[in-house]
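Let me begin by presenting the structure, written as structure tokens, before commenting on it.
Note that this complex is displayed minus one protein chain, with the remaining chains in position.
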Amino acid sequence: MISAGIIGGAGYTAGELIRILLRHPEVNINFVYSTSQPGKPVAAVHQDLLGETDLQFSGEIDKDIDVVFLCLGHGNSVKFLSEHQFSEETKIVDLSTDYRMADGKHSFVYGLPEFKKEEIKKADFIANPGCFATAISLAILPLAKAKLTKDEWHVNAVTGATGAGTSLSPTTHFTWRDNNFSAYKAFEHQHLNEIGQSLNLLQPGFSTQINFIPNRGNFSRGIHATAYTKFSGSLEEAKDLYMEAYKDAAFTFLVEEELHLKQVVNTNKCLLKLQKFGDKLLITSIIDNLLKGASGQAVQNMNLMFGIEETAGLKLKANYF
Amino acid sequence: MISAGIIGGAGYTAGELIRILLRHPEVNINFVYSTSQPGKPVAAVHQDLLGETDLQFSGEIDKDIDVVFLCLGHGNSVKFLSEHQFSEETKIVDLSTDYRMADGKHSFVYGLPEFKKEEIKKADFIANPGCFATAISLAILPLAKAKLTKDEWHVNAVTGATGAGTSLSPTTHFTWRDNNFSAYKAFEHQHLNEIGQSLNLLQPGFSTQINFIPNRGNFSRGIHATAYTKFSGSLEEAKDLYMEAYKDAAFTFLVEEELHLKQVVNTNKCLLKLQKFGDKLLITSIIDNLLKGASGQAVQNMNLMFGIEETAGLKLKANYF
Amino acid sequence: MISAGIIGGAGYTAGELIRILLRHPEVNINFVYSTSQPGKPVAAVHQDLLGETDLQFSGEIDKDIDVVFLCLGHGNSVKFLSEHQFSEETKIVDLSTDYRMADGKHSFVYGLPEFKKEEIKKADFIANPGCFATAISLAILPLAKAKLTKDEWHVNAVTGATGAGTSLSPTTHFTWRDNNFSAYKAFEHQHLNEIGQSLNLLQPGFSTQINFIPNRGNFSRGIHATAYTKFSGSLEEAKDLYMEAYKDAAFTFLVEEELHLKQVVNTNKCLLKLQKFGDKLLITSIIDNLLKGASGQAVQNMNLMFGIEETAGLKLKANYF
Partner (left out) sequence: MISAGIIGGAGYTAGELIRILLRHPEVNINFVYSTSQPGKPVAAVHQDLLGETDLQFSGEIDKDIDVVFLCLGHGNSVKFLSEHQFSEETKIVDLSTDYRMADGKHSFVYGLPEFKKEEIKKADFIANPGCFATAISLAILPLAKAKLTKDEWHVNAVTGATGAGTSLSPTTHFTWRDNNFSAYKAFEHQHLNEIGQSLNLLQPGFSTQINFIPNRGNFSRGIHATAYTKFSGSLEEAKDLYMEAYKDAAFTFLVEEELHLKQVVNTNKCLLKLQKFGDKLLITSIIDNLLKGASGQAVQNMNLMFGIEETAGLKLKANYF
């Protein structure tokens, strides 16, 4: 059994990690570290676990743990790792933005299994991708892999309220968000950096624009993204590229059906649909922002690092309704 | 024109008051008093007013105003009136709980027009009823008025998230409230006092229990209440009592149709439906908690106090969808 | 008083028309024509009107009516007018798509007051614009009016479930739509024709693409649209163009605040926000699809045709929550 620790246990991504790992056939949760509430039952915070577990938040860290997940606010993972040291065997999966951009100094591998599986298998440290970055990268990278991105991308995506985190803010108040919709951070969302980095690795020299408008939706979970660009090939040629790119993917599927977000909610899947209109290739991409966009992908990365079945613990029953 | 002032302008009830009064044919808003943000445009807070008004929050109070509405947190109206004095002609409508219970000292009239119309017309000071109290009182008082309440009442009601106010709290976070439902303050809600006071005025000596379970619904506006008790008469006798009780009501109607909450959302109406099952009389009652349950009723009371048309400014187009 | 008739009274747009006209200070509803349910109370279908009106559906049409609104399914207005004749004085407002495209034969004026006010004032027949067409046209036409549309437009918009009409369909089932999101008719929505026609009138010779992805949102009312294109001028220059274009508009406002859909729900307003990022000008546009996108604009057109105050009957209290 893999012995796992979780740092920062109160947020949405930590909650999903705990839910997954409690049912994972090859993992034991050794500790869920919390400086603010040691001794408190985990089920008092993640209340869907009432009746299921006696696990408590811990004020102590076991440095000889097999794997540790960092569920900390952006900027805090670097700080945490500068103050705490784990054993040489401990693998780390960081869910923050801190190590996603390669800088030649740190040795974190960007954990997008569809494009980095072999690197992840050998990695000790994983920077888990952002939620928008995952949905959009899976939509556009096959074209870059084929060196066929020639023009600007036009991307529009909407995320659920869990994307904004557990903290209370005016735009997560129920009366504001209920039956509402709004764009935010247009053209300037921080995940553009991750996407651009991946694109450049696959198609060096790519320098055109990714125009990205993120939106806040009035639902709790999930990301729905559409992305289009000029593409001179046929729809069939495009499908072949995507089929080839994802032929070994455990959770990413090209489908012919019309997509709607709830097809993937509460699963670790990404579903993609391709369409061609005039000179534009349109890709629709849907994920659960907390699973494939965060904690599910983190466990997928852990599975790969430990050489166990990539889907272990992740065959989740969809909610669908 | 009636010159009106509003004290405490940032909350939901103040917002609804401002929306109503801006379109009221016989009212001018003289000031919306705010100590925290004088000079700020009202439309910056109540953003549906963008493009419609240049009104700004004011740090000053005009003491010679015709009518002042107190939209303050519970407990703060008493405090405010002890610190500020208005002219002898100024009428006051308080939307807090502070003056709802008669204590032999203050001279506020409980502003439920269906049962107090003549008193309200002559009043200078109105204690505007609570939202649950309005929905439930209109459901049960006709029986008390006929001295026919003989046994316990069993009341269950659900309110929207605006009922909890604008402040951020865990149970108003979108991800908590979305697709959720919960009971709270069962048997102990503070509005039971108001309802009991009204019941006792109409049917002195009534001393049996009102069992009341309030619930939090995952919608923004409205209260849906069901109330039943033992009733030995026929359904037709009950309907006659209610028709008689509300024959002069401007906004309260007995209907035969099935009720659902959105029939009254964004209106000042209360719809009531009566049914009889075995020995039980069941009354379903629906209102918009911010209108008939707060600001709409406050304006209705103002209209009565000033001798103008009771429905002036309150013929609101329903939202319905 | 203007005497008005409504043809086809059971749908969403008819419901909103009835709600508005019942409260309109200068209109009497003469009849709401329904072949399927003559004699049935209007409030039995539009149940928010319970207690407010005794109006019944009528099986008869008064041909001498001042104005008639056609609230028929697309394709049925042409058929209806070929089978029914009104007096020469009767003005007609058609809410379907049937007369929106000029064909040199019919004499309907496209009823977008921001760009056709003088024509509308003189018109007898109005083709009321589509909901998406309204939101998007108001976002992009000022640039065309200035002959400055040089490159493709990229438009993404989301509409509420009322946009799909009252008929039951899998994508309007609550369990499907709740907390869901989906794109549909990408690049092929029928409103593109209307938008293109308006663009070409203002900037003849414009021939580049409007890329438009419509989406189904999990809310009931409203359209939120973002549109961007290359623009070589500054943000201030763009704002000046839009301010000039809308300086006489009764309901369309350029604002500096962040936009979110509920700022306009249950109003006849369109709010626009302009931003510049690199070489792109981004316009966000929000309307209520049933009001500015349908029945509200129909009444606005009627007001203009009859020479009364453009905002009469349309100073609606927002729902906001």
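Letters A, B and C name the chains as they come in the text, with residue numbers starting at 1 for each one.
Just so we're on the same page, a contact is a pair of C-beta atoms (placed from the backbone, for glycine too) under 8 Å apart; a residue touches a chain by one contact, two chains touch by 3 or more.
These figures come from a predicted structure and were not determined experimentally.
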| item | value |
| --- | --- |
| Interface partners of the hidden chain - shown chains only, full complex considered | A, B, C |
| Candidate in contact with the missing chain, chosen from B:His74, B:Lys150, B:Lys280 or B:Lys315 | B:Lys280 |
| Option from B:Tyr12, B:Phe115, B:Phe219 or B:Phe253 whose C-beta touches the chain left out | B:Phe219 |
| Selected residue (touches chain absent from view) among A:Lys262, A:Lys276 or A:Lys292 | A:Lys262 |
| Sites on subunit A contacted by the missing partner chain, in the whole complex | 12, 15, 19-20, 23, 44, 46-52, 160-162, 178-179, 220-221, 251, 253, 255, 257, 260, 262-267, 269, 271, 290, 315-321 |
| Positions on subunit C contacted by the hidden chain, ascending | 12, 160-162, 166, 168-170, 172-179, 218-220 |
| Residues from subunit B at the interface with the omitted partner, ascending | 154, 156, 158, 160, 171, 175-176, 178-184, 186-188, 209, 211, 213, 215-222, 224, 226, 228, 258-262, 265, 275, 277-278, 280, 282, 284, 321 |
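Everything below uses one rule, namely that only the chains that are shown with their structure count from here on.
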| item | value |
| --- | --- |
| Any chain that touches subunit B and subunit A | C |
| Equivalent interface positions on subunit B and subunit C, same or different at half | same |
| Central chain (by mean CA position) | C |
| Separation of subunit A from subunit C, taking each centre as the mean of its C-alpha atoms, in whole Å | 40 |
| Separation of mean Cα positions, subunit C and subunit B [Å, integer] | 34 |
| Contacts with 2+ other chains: residues of subunit C | 160, 178-179, 220-221, 260, 262, 265, 321 |
